[in-house]
Structures are given as structure tokens and as C-alpha cells.
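With one protein chain removed, the remaining protein chains of the complex are shown where they sit.
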Amino acid sequence: MTRKPASLFAAELVRPAIADAFRKLHPRVMAKNPVMFVTLVGAVLTTAGIFTAGADWAFVLQLALWLWFTVLFANFAEAMAEGRGKAQANALRSARSETFARRLRDDGSEERVAATGLTKGDRVVVEAGQTIPADGDVIEGIASVDESAITGESAPVIRESGGDRCAVSGGTRVLSDRIVVQITMERGQGFLDRMIAMVEGARRQKTPNEVALTVLLAALTLIFLLVCVTLRPFGTFAGAEFSTPVLIALLVCLIPTTIGALLSAIGISGIDRLIQRNVMATSGRAVEAAGDVDVLLLDKTGTITLGNRMATAFVPAPGVSEEQLADTAQLASLADQTPEGRSIVVLAKQRFRLRGRDVAEPHATFVPFSAQSRMSGVDFGAPAAPVRCIRKGAAEAIAGFVAALGGRPDPQVLAAADSVSRSGGTPLVVADGGRMLGVVHLKDVVKGGIQQRFAHLRAVGIRTVMITGDNPLTAAAIAAEAGVDSFLAQATPEMKLQRIRDEQAQGRLVAMTGDGTNDAPALAQADVGVAMNTGTQAAREAGNMVDLDSNPTKLLDIVEIGKQLIMTRGSLTTFSMANDVAKYFAILPAMFAGVHATGAGPGPLAGLDVMDLHSPQSAILSAVVFNALIIIALIPLALRGVAYRPASAAVVLRRNLLLYGVGGVVAPFVGIKILDVLLTVLHLV
Amino acid sequence: MAAILLILLIVGGTAALSWPLGRYMRWAMDPLTLTGPAGRCDRWFRAVGGRLTHREQDWKQYCLSLLTFNVVTFTVSFAFLALQPWLPLNPDGRQEIEGSLIFNTVASFTTNTNLQHYSGEVSMSHLSQLCALMWQQFVSAATGIAALAAMARGLAGRATMGNFFVDLQRATFLVLLPLALVVAFLLVLGGVPMTLEGAARALTLEGAEQLIARGPVAAFVAIKQLGTNGGGFFGPNSTHPFENPGFFTNVVSTMAIIVIPMAAVWMFGRIVGRMRHATVLFAVMMALLLAKLGVALVWEAAPTQAFANLPIAQDVGNLEGKELRFGAAAGPVWAVMTTCTSNGSVNCMHDSLNPLTGLVPMVGMWLNATFGGVGVGLINMFIYIVLAVFVAGMMVGRTPEYLGRRVEVREVKLAVLAMFTHALLILGGTALFAASPWGAGTLNNTGAHGFSEILYEFSSAAANNGSGFEGLGDNTVPWNVATGLVMLLARFIPILLPLAIAGFLARKRATAPSVGTLGIDTVTFGVMLIATILFLGALTFFPAAALGPIAEHLQFMK
Partner (left out) sequence: MESLVTSLRIAFVTLLVGAGGYTAVVLGFARLAAPATAAGSLIARPDGTVVGSRLLAQAFTQPRYFWPRPSAVGYNAAGAGGSNKSPTSPDLTARGEQVVAAHGATAARPLPADLAAASGGGLDPHITERAALWQVERVAAARERPPTEVETLVRRHAFAPGGFMTQERLVNVLELNLALDRP
């Protein structure tokens, strides 16, 4: 689910942004941006220059005005980017502060405390209609929760103790039943707090790439400052005098004000675009890393295939009736929390009208499914010495189980399991004691449109790896159907972690999604770890992003946004530098008009005026106005990001060089000329 | 027509020669195996150097050794020049040299610049020419080649950068010395004098006395050209018939300017293991070289404006300051080559070039990377590569990386520091001298051309070039001290910073290439690199160019 972004220049965003633009003029705020700080100083100096300008005061006044506009436009851009998230943050903040909690004391009694007074380890009770006060894990009970405050999705979700769906966030509302939540977050460090901080951009740290780019921009500013400062003595030699306002105008036009103004807006809007896709990044660094990813590790279930495998058929062994197989399979699956197990129960009920037995049957121990054993089932009788053991699970696991009880693995059952695998399904072999009863055929369905997405990824050089607990045959069939580059079959969490390490050792960056606690080490090891919101708190802590929609294919969007962010920076930097050519051709002939002039006419350097501008003053002013207006014109581009079409680096570079390099050289020639005509017609110079 | 043939011969011929030379240089500087002759040479060098040569150095130690060695050579040269009146091999009885001039000359030759505020046959004894100056021409060039080999090793991802003292000897004895012998022999056969006698006395046909200065010219000129040094035995450099007697010696000398800088690109490519990337670099440099040649030839074909209203038949272009025996195109061709590299020798007087032709050498020195000096040319190009890769890398949506290593804050900081230094030295120096009598009082030409003289001098010093608009009265204390300091800073800072960058890059984790990473082997990247070079160079120096050569052109040339 994507939040609807407010239209780019909606009134309720623009007005506060304008106010903010003025508020950001404080030197300490401006000093963070070297390019705009120099512009600010220039604006101040030029304003002072109005009073010593004599006859040119109208011209210097307009220069000063437009320099102030340049600074304000830059602040406006940043404020616009921040504003889009602020509205959200305010709503979130109000949701949080009013909440009270019912804390459980050790003796079981309750006490009422403010939500902000909770600490890690506290246990609180939340009942239907009440708001969960802080982030934590459900340790008792099961409830349906409205998470719309965070996800924007009003359809309720189930949260229950045990398993992978126990994490809840502060600010969400319980709709039914009663749960006990153990608080897992430090005060003020909750999910909501971090989201607010991220979205407001107030405590935003510059990411490494941004810092490097700022260094480059600062250096360019210094170089152009050098160029402009040395022009004075050059003029002295040539017997000409260059006034300070004109030198400042030249300086401001040369320094990369376009990218300098839009840089922070680009960064903030990148995070914002992630939030629109319902992804919480805990740092801008993670977003950049997403753009660099080389390998995606994707879980088969839910990402590549449609969520749950469904039981579709019972394949009994010779001499066993289908009903008997169904009955046994159902028994073995009653305590199985996995969707597969539940689908077996459902199928058995559907086919043979077998109802679920009472779970609390005496002398029945349920053996739940685990990733290690890859089986689940029921033991009847005393736990230490059961009289009847029913198991269902992977063929090898059941074969081993049967052999351990002295039985013989039935080759026909195994053959049936094989044929199920080869057809792309997952076989679950059912055994009663030492006897194999048959195979349950689980079917996986590959999500539609997944092949195209993988093809896109391949085009930009990202490889996909499918992780699955299936056996290699099944995995191969699904991998071929889905179009992944490789797969890891019968994967355990340790294998996942090792695969990540191997790829990293070869110099690749790895991204993965995960939700269970057993995913935490892999999520932490991966360069980009996206945790599902429905997952455990441990997973959410380990990853550096959280997907509120718990949609594993979101990873593909995240990569795209990461790349787009960096691409926008690069393209606008190129554009900014390319602009300088035209500005030189506008300002230098104007400045040098009097140099080496003989008689009344303009000096020889007026010959550089290729745009045939009206007068020196109109030329300089046009350039300054263009320099300011281009910032506004490019705000939408900065906020939306440059158009991203997946293609190889060579194609992308060519395209962006043409668009922003050549375009950046040509555009200001046209723009300055038009402005020059306008200014002349309006008699402003 | 003749011009095109000349360019084909010189540029094409040298490019062809550079390929095998590049392979030889790789073997000489960075042998893959130490068996046979490579091993023997290696053992000799380590024996000569002593204990310190048995250790591989990281970038800090390498730079320290480089600086120490250059301090030593500076001191030795200084001693030779200061003691000139009392040392042997002084047949023409040359006397003391003034203090600031010694400083300037020694700084100049140590930094491979060879800026000459003196006239060789007037002020220098044969011993000074050989032991203070020619010797420096060997070792300063060798320093540059060694530094390039070190940087290449760092970029290839090796843990250490080699040993400076070994590299220096390799460059001197295995690369420069054999080539210099070959070129010297060719020059001798072409008629260049080679003797240790003093000046000859002649009684001209009209009865006047002509004192003919001579000396070990052939040996000097050979290494002057090959090591992109540029300092001539005689004042007027290779316009002097003794340094450059005929068409054949001119061709040899011109080719010698650029052969090692071209070969250095191939050597770099082989050490780093990226020959396609080296080809792109070579193509970029060649494109800029050919563009400059085109511009220079076109503008120099315009006649001498000063003679426009006199009864003088001018259909051969501007002949002021040119020699006839080289052919018409030879002057501009040499001027472009000599300032593309950091050579600085001349076969026509740059002060007398047409205004826009005079801009071309300046551009060459401002960019300082189209082939550039021996070794240091590619090191300078590396700065442009870092910046181009940084911006282009972002444009393809990835954190920028070069040869598999990420380009991050520290690398960008060091690269822009190098760029800023270059701009500061040129623009700052010119501003200081243009606005004060230090510069304005020493000019040979007035108006915009005078400004060009000052601008050229600082550009030449900052690019370690050494050519000049020689009308400038630059043998004054302010000029000597200022350009001396500029040369020293401009030599060592742009060697240290790139070596540091290479050292830092080498320590990073290597990332695997994919179709999503920026390709540095492509034409598109070449275009991006040219754009970066032109933008950073042109944008910084355009105003200065406008006030100098461009103003003069627009003012006088019809």
C-alpha cells in the first residue's frame, strides 16, 4: 500500500515552507551548506553595496534582491521536502502522547502509568478498544490489531504470542480480545519516535555520499572564489575597475548553487519516497546502500510464491485408503502453526468431512514443526514412552524417523514424493509409527509479474537468489519458473548467513528480507536488511529497514529508490556545472566591456557576447535571475527524483550525460536570453 | 598538406613507438619475475642503495623517501652552481651566479620544470651544465616515472607501493639512460655539436668578430627532451641552430618530447592490468592533443599583424620568432607538444606567437594532463579521473568506485585539494604580480600581451613546464623567489596527494564489477573524462584567458 503523496505544491505545504525558508536564514543553519552560506554572505554584502552604488543603485538593488531570493529558494526547497513528512509526524506524535498503560506488577495486579513512563521489560495489558502504549512482543493471548496509525492500512492484522507474529508497535489499537505485551524498547527509542525523527529530517545526519559531494561543492566554491577575487588585480593591470556587486554576482552564478540548494531536499525526499512506500529506513546510509546492492536474497514463500503452500491432494501408499491418510495427516497437523499444516487440516475436513479433534486430548503431546527437524506430529501416550507416534514432514526426515523405529521406508511412497517434487510441488510424507502412509501434495504458486521484475534487476546488474527450505528438485522447478538467477535449497538459517558472508567476501553487497528471530543474524550481516513489520522485534532491530506492509517484494522498490536518490544527486551536479558555460558568456563580456576600450565604443571583449544581450547590466541581472529561478524550476525534479528506467550503467550514463550535461550547457543560453529580453521590455535595467 | 604529413609522422610515429616502449617500461619498472637480466639489475640496484632498499614501502614511506632524495639532489645542485667559479671544466671563465637565481634554477631543475631565468651559454660553465643541470634532468624525470609506477601499484590493489630508491635507479638506468644514448647519437649524426671545448672565435666575411659558444650540447638536448625537462643548453633553446640544426633533428626532438609520456600510459595500463582503460585514457589525451594542434596550426597561419600595413609579402603565416629549416608547421606543433607535457623547450619564441596560438600552450599547462610530464602526467590525470568517476558514478545510481574501490570523502578531499592548489598558484601568483611593479615593471610587451606574459610565467611554473613568454624580464629577485616557490609546491603536492589517494584506495575492500557499475573502458566514460577536464580547467581559467590572449586577439587581429 502506498500512501498518497500530497500533490507537489499543495497549498498546505507551501505556506509553512515559505515561513520556514525565512526561519532557516539563521547563520548557524546556513553554515551547514557551504555553497549557500557564501551566497548569503554575498547577498549581505551586495545589500550593503546599494548605499555606495550611486547612480547604479536600482541595478544593485535588484541584484541584491535576487541574491536573497536565491538563498530563500534554497531554504524553500529544503523546507518543502521536510514539510511533506512533517504533517505525518505531527499526527503520529499526537497519537502517542495521550496514551496511558496498564502495567502488570509481579503479583499480577495492575497500575496505571503514562505511556512515556514505561521502560524495557515492563509488561502491560491491552484489551479491546485500547491503544498499545509502546513497542513490544505479545507474550500472552491473541488479538486483532488496527495498525493504521503506522501503516495507513485500516484492515486489522492478527498478533499473537509465540511464533513470528508477536511484535506490536506503540500507537496501534487492539480491536478484539486481550493481550499481554512485554515492552522491548527503550524510552523514546520506539518505532514511532524513530519514524518521526526520520520523517522530520531534523536530526538527519549527512550520509557518506552526501558528505563527499558537499566537499566537492565546497572546493568548487573555493576555486571560484579564488577566480573572482583575483579578477580585481587583473582589472587593475588592465586599467579597469570591477565593482564588488558585479564580482559577487559572477561568483554566485559560478558556484554550484543549483545542486547546493537542492542537495538536502534530494536526500530528505528520498527518505520520504521510502515512507510513501511504507518502508522505514533507520538511516539515510541504508538507503544509499540499497542503491549499491549486487545480490538479493529472497525467501521463496511470500516473495516469489503466493504466501502459503496449500495442500491440494492426498496420495496414499498402496494398501492405504485416502481417508486413512487424510485422517492421520490431519492429526499430525492439528498443533502445526504453519500455514501448510493448517491447509492440511482444512483439506482433510473438506474432502472427508473430518473435523478437528479437541486439541487438549489426554496423553497427546504435540510435536511442533521446527526448521531443524523438518517434521511435526503427535505422540500419544506418556511423553517419555509414547505408544503411537504420527509424523509428517520432508521425505528424508520421515524416512529417518521410520528407520529409527525399525520400519522400512516405502520406495513407492518415496517415488510418489519425487514425482510431486519434480512437478514443482512440495511433498509431505506422512508416517504412523514405522509405516509410511502416503504423501500430501502441497502446491506453490509463483506470483504473477515476478519474472519481469527479476529481468529488470538483471538489467541493472543485480542477481537474485531464492532461499527455500524445499528440497533441491522442488526448488529448481520453482526457480526456473520464477526466473531467479540461483537458489539455495533446504536452507537453514545458518546456510543463509553463510551465503551472505560468501557473497560479501567476493566483494558484493547483499540485501535480504526476513521476519523471524532466526533471521536476525542474517539481517544484521546483510548490507541491506529489510525486516517485516509482522515479524519479531528481534528481526526489526537487526535489520536497517522495516517494511510496514510486510511485503517481501518491497525490496525491489527499495533498490530502485536508493539508486534514484544517488542518480538525482549526480545528474543535478552535472547540470549545475554545465550551466556555468553560459553564465560566463553572459557575465564576462558585460564585466570586461570597458577593458582595453579605445574611444567611446565597448572594448574588444564585448565580442564574447554570443547571446547578443542588451546591455552589461541586463546581462548580469539575467544571469543572476536565471540562477535563482532554476532552483525553483528543479524542485519538482529534486523531490520526485530523476526518471529511473532500469538499464545497464553504460546506457544510463549516456542518457544522463546527454540530458543533464548537454542540456545543462544549452538550457541557460536560452533561459538567460529570454530573461534578458523580458528585463529589457519591462524596463527593469 | 605538409603540416598534416608532419603531424602524422610525429604524432603517429611516436604513438606507434610508445606501444613497445610501454611494454619495455613495464618490464623495467615493475618486472613480473626476477629472473635473468631483470634479476641482475634488481640486485645491483639494491646493492647500490644499501639496507633501505630491501624493504617494500607504503605510500607514506615512499613519499618520504622521494622527498628526502629530492632534498639531497637540490642541495648537491645548489653546491655545484654556487661554487661555479672555482670548479673545473669552465673554459669560458663563467663567474658567480646571483643567489636568488641559483635558488630559482636549482628549484626549477629539481622539479623537472627547467624554467630558465638565465641564458645557458652566458652564465653557465660546462661543468655546471653537466653536473648541476643535466644530472637533475635525469633524476627529476626518474622521480616522476617512479612515482607513477608506485601509484599504479597502489591502484592495482597491491599492499605496498614498492621501494622508491630502487624505482629511481630503474627509471634512470633502464629507461632514461638507454633512450638518451639513442637520441644523443641521432642528434650527433644530425649535426648537433658535442665538445668540451670553450667558445670558438670567428672572423666574419665582413670583418667582425663572432664568438661562437658551444659545448656538450647533444648529450644535454637528448635528456632535456626525453625527460620532459625542457631546459636548453643555450638561451633560445631549440631555436638555436646548435641545439636543433635541421629538419631531421627537429623531428627527432619533437618525438622525444612525447614518447615517454605516451608510453607511460601503456605502462600504467599493464601494471594495473586494465589495458582497455589505458586505451580510453590514451584516446582522451590524444583527442585533446589533436584538437590543440588543429587550433594552433589554424591560428598561426594568420600573418604577423604588425606588418599588415607594410609592403611585406605575408603568405606563409606569422614568421616572427620562428626558424625556417623546420618547415612551416613545426613551430606550433612543438609548442603544443611541449606544453601538453611538462617539457617547456621551444623551437619558436612563444612570446611571438599569434594571440590565440599563444593561448594553446597556456591551456595545455592549465590542464596539465594530456600526456603531461614523464610519470606525473598520468598522476595528474588521475585527479581528473577521481573527480570524473565520482560524478559519473553517482549518475549511474551507485556509490562511486574506481577499479573496484569506493571513492569516498577522503579521496574527494585530496583530489580537490590538488585542483585548488593548481588554481591558487597560477591565479594567485598572476594577481600578485599583475597588480604590483614586480610583474608590471618587467614586461616586454604592453597591454593584454603583457598580462599574458605574467599569466604564462606562473602557469608554466605551476605546471612544472618551464617555457615562457621570454620577453619577460624574469631574472629579478621577486620573480626568482616567487616562481621558485611555486615550482616546488606545484611539483610535490600533486605527487603526494595522488599517491595518498592510491594508498587509501588500496586499503579498501574490493567490490566486484557488474553491469550496473560504471564502466571505465567505454567511449562514454572517455567523453565524461574529457568533459570533466575541460570544465574544471576551462571554467577556472577562462576569465584570465579572456583578459590576456583572447582580449589581444579581439583587439588586434582582423
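Chains: A and B, in written order; residue numbering restarts at 1 for each.
Just so we're on the same page, a residue touches a chain if its C-beta (ideal position, glycine included) is under 8 Å from a C-beta of that chain, and two chains touch if they have at least 3 such contacts.
Computed from a predicted structure; not experimentally measured.
Trainee: Touch partners of the unshown chain, restricted to the chains that are shown, please.
Mentor: Answer for the hidden chain's contacts among shown chains: B.
Trainee: Which listed residue (B:Ala28, B:Cys131 or B:Met337) would be found touching the missing chain in the intact complex?
Mentor: B:Cys131
Trainee: Out of B:Leu87, B:Ala184 or B:Leu288, point to the residue that touches the absent chain in the complete complex.
Mentor: B:Ala184
Trainee: With the missing chain put back, one of B:Gly235, B:Gly404 or B:Gly428 would touch it. Which one?
Mentor: B:Gly235
Trainee: Kindly state which of the options B:Ser65, B:Ser253, B:Asn343 or B:Thr511 is in contact with the chain not pictured.
Mentor: The one listed residue touching the chain not shown is B:Ser65.
Trainee: Kindly note down the residues of chain B that lie in touch with the hidden chain.
Mentor: Its contact residues with the unshown chain are 1-2, 5-6, 9, 48-53, 64-65, 68-69, 71-73, 76, 119, 121-122, 130-131, 134-135, 138-139, 142, 165, 168-169, 172-173, 177, 180-181, 184-185, 188-189, 191-197, 199-206, 208, 210-214, 216, 218-219, 222-223, 234-236, 239-242, 245-248, 251, 303-307, 309-316, 318-328, 346-349, 351-355, 444-446, 449, 469-472, 552, 555-557.
Just so it is clear, only the chains that are shown with their structure count from here on.
Trainee: Could you pull out which chain B residues touch chain A in their complex?
Mentor: 387, 390-400, 404, 407-409, 412-413, 416-417, 419-420, 423-424, 427-428, 430-432, 434-435, 440, 447-448, 450-451, 454, 509-512, 514-519, 522, 524-525, 527-528, 531, 535, 539-540, 542-544, 546-547, 550-551, 554-555
Trainee: Please name which positions on chain A make contact with chain B in the complex.
Mentor: Within the complex, chain A touches chain B at residues 208-209, 211-213, 215-216, 219-220, 222-224, 226-227, 229-234, 236-238, 254, 288, 291-292, 294, 459-463, 506-509, 562-564, 566-567, 569-571, 573-574, 577-578, 580-581, 584, 588, 592, 595-596, 603-605, 607-608, 644, 648-650, 652-654, 656-657, 660-661.
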